[in-house]
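Note that one protein chain of the assembly has been removed; the remaining protein chains are unaltered in position.
Each chain carries a letter (A and B) given by its place in the written order, and its residues are counted from 1.
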Amino acid sequence: MNTVNSTPAPVPAGEGKVVPSPPSPPSETSRPVPAPRLRRLGRVLTIIPALVPTAFLVAIVLALFALSGFAVNISWSPFQVGVRWPENFGWGFFGSDWDPLAAPPGQPHWGVMVFIVGSFLTAVPALFLSMAIGLGLAIASTTYLPRSVTRWLDSFVDLLAGIPSVVYGIWAFVLIAPIFGGTLNPWLADHVGFIPGFGPPPGLAGGTGLPVTIFVLTLMSLPITTLLIRDSLRAIPTDLWESGLALGATRWEAVRRISLRHGSRGIVSAAFLGFGRAFGETVAVAMVLGVNAAYPINFYSSTGTIAATIFGLLDSAYGNSHFLAALSEMAIVLLAISLVVNLVGRRFISSIIAYEVPGI
Amino acid sequence: MNGAGPANGGAVMSVQHLGVWAGEHHILDDVTLDFAPHSLTAVVGPSGCGKTTFIRSLNRMVEVTPGLVVNGSVLYLGQNIYDRRVNPVHVRRRIGMVFQRPTVFPMTVFENAAFGLRLIHTDEEEIDRQVTGALIRAGLWDEVKDRLDRSALSLSGGQQQRLCIARALAVRPKVILLDEPTSALDPVATQRLEATMQRLKEDFVLILVTHNVGQAARVSDRIAFLHAGRLVEVGPTEEMLERPKDPLTAQFITGRSEQ
Partner (left out) sequence: MADLTMSDSSSATEDSLFDRSFRTRWRVGFDRVVGWLLPLLFLVAILPILDLVGYISYRALPTLSFQVLTSTSLTRTDTLGVPILSTAEIMAFSTVLAVAFGLLGGVATAEFLSERAAGWVRMSANLLVGLPSVTLGYFGYFTFVLYFGWGLSFVAAVFTLAFFMTPYIFRTADLAFTSVPRHIREAAVGSGAAPHQYILRVATPIAFPQVLNGIFLAMAIGIGETAPIVLTTTLSTTLPSTLYSPVSFLTALIWENYAQSTATPAGRALVDLAFQAAFLLIVVVIALNVVVRVISHRFEKRLEGLYQ
């Protein structure tokens, strides 16, 4: 299926106009005009299903806010106690002290900063890597390889996106992580240990920790970045590119000086959407990073991300209304960041990208 | 009928038995033609006759399209541009090209003109001088001298096309190929571009592909008529227009001269 790079041609709607019963000439409206009587009822009925996605989105936002008790005092079961923020949590919510199940006389703490930092620590390096590789692949595809070859290679990269997260997780956990833990991490600790943060200890022998997480996240965001950059490079008019060559530029010079400049919007978009993917990845991260409510001591250790923590800790939170509220507030933070990143990312490109690649 | 003009010693470019094939089908068949200095040759013919392919063979741009095979040779100052030891990058610097649509890059006016120069030189003063010279020759200097650092996309269509010419001139080619350069321009801009071409032919060799016989009549010294990939006839402009020797030529010229 081909990617469509333009929004659909606008079709005028007969809003509010009184249209006479005989159909208008095709040039004025291209939507069929129903009989006047049915129109009002029909219009309402038909528009309702269209609002489904917006309704879903609104529902999600409301639900998360409601569960967290933000501005709403919930006292119906299963909550025994109405939870109200910030009275119950205070500003410590963004602190670093996370201890939700502290037994009395200790106080439970809900500082989620650890997880926010953890999410960024995993997503940002993965973004850099997947953008770098994605750029390379996109340039190779559009400039250096013949069409017959790129068709197959591009499909392969798109296949990366179709693999379920949990399958990535089990492969990475069982096969890749031990390689990291047993071989790669110690080697790195020995050889690049002079860089602060990269020195020993080299983390668990099982290998779970930041390095393998970044590895997996890079693979998972790669299809998105590659596809978006590739599409923006393909959209460049041929004669623009050829003008560069005709002035004596090599392919690389033409790409660097002309194509990347022309396609810069697509590249920015790729960065945002790729970041969104890495930031929100839940299951694979939970499997190879675990849920560790502590700042990483060095590059090889584990920590927690927002998405993986919510996923991993929900079991422990059943019945504990405060805990649930804390988790749902983390979910709000996650949702807010996701929405912003996606909104900004989509701004620079047409709203229709490749619908066949999941997650875009 | 071929167009062997003065012996190779006088010609800047010399096309010799040029053939271009797409699989079994030939797009150009055994074209031989010379181009003398300070001349403007118009290449005309019905659509599909291969004139675009022809002009793209003169600076090896034909290689950018996959699947085409070129035989024969094209000599630039006696050197075959298709020699295996020659890199297309060298060829294209000496033989510049202007396309049908104005293809300005998304940069400032100055950077557009300097594009080719920046690939070769690093001396800012040098680049500055060459750009100024090129803009003057393209007849654009007065209009853009105060707007050099504005985006080139803010220029009108005709100005953009002249900027493309300046861009090509900046690297000091000896030959300039023009592939229907006025087809996207309005009549006023077309006129200005034709005036520019007439000025330029005093210093360069211009090869112009056009579907407009009137334009060929106005600006060219020589007209070469291609039909179905073959060079049917070539000769001085007035001769071709008034007394074409080949019936195919006559048919084409008279059929199109209302334009």
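Methods note: a contact is a pair of C-beta atoms (placed from the backbone, for glycine too) under 8 Å apart; a residue touches a chain by one contact, two chains touch by 3 or more.
Every value quoted in this text rests on a predicted model; they were computed, and no experiment measured them.
Asks: Which listed residue (A:P125, A:G169 or A:G266) would be found touching the missing chain in the intact complex?
Replies: Residue touching the chain left out of view: A:G169.
Asks: With the missing chain put back, one of A:T122, A:T213 or A:T282 would touch it. Which one?
Replies: Of the candidates A:T122, A:T213 or A:T282, A:T282 is in touch with the missing chain.
Asks: Name, in rising order, the residues on chain B that touch the hidden chain in the full complex.
Replies: Within chain B, the residues touching the omitted chain are 76-77, 79, 81, 83, 85-87, 89-91, 94, 119-120, 126, 129-130, 132-133, 136-137, 172, 174.
Asks: On chain A, where is the contact patch with the chain that was removed from view?
Replies: Against the left-out chain, chain A lists 1, 4, 8-11, 13, 15, 23-26, 29-35, 42-43, 46-54, 56-57, 59-60, 63-64, 66-67, 78, 133, 136-137, 139-140, 144-145, 153, 156-157, 159-160, 162-171, 173-175, 219, 222, 226, 250-253, 273, 276-277, 279-283, 287, 307-308, 310-311, 314, 327-328, 331, 334-335, 338-339, 341-343, 346, 351-352, 355-356, 358-360.
FYI, only the chains that are shown with their structure count from here on.
Asks: Contact residues on chain B for chain A in the complex?
Replies: Those in contact with chain A are residues 59, 61, 64, 66, 88-90, 92-93, 96-97, 99-101, 103, 105-107, 115-116, 119-120, 164, 167-168, 171.
Asks: For chain A, which residues count as touching chain B in their complex?
Replies: Residue positions touching the partner: 146-147, 237, 239-240, 242-250, 253, 257-258, 261-262.
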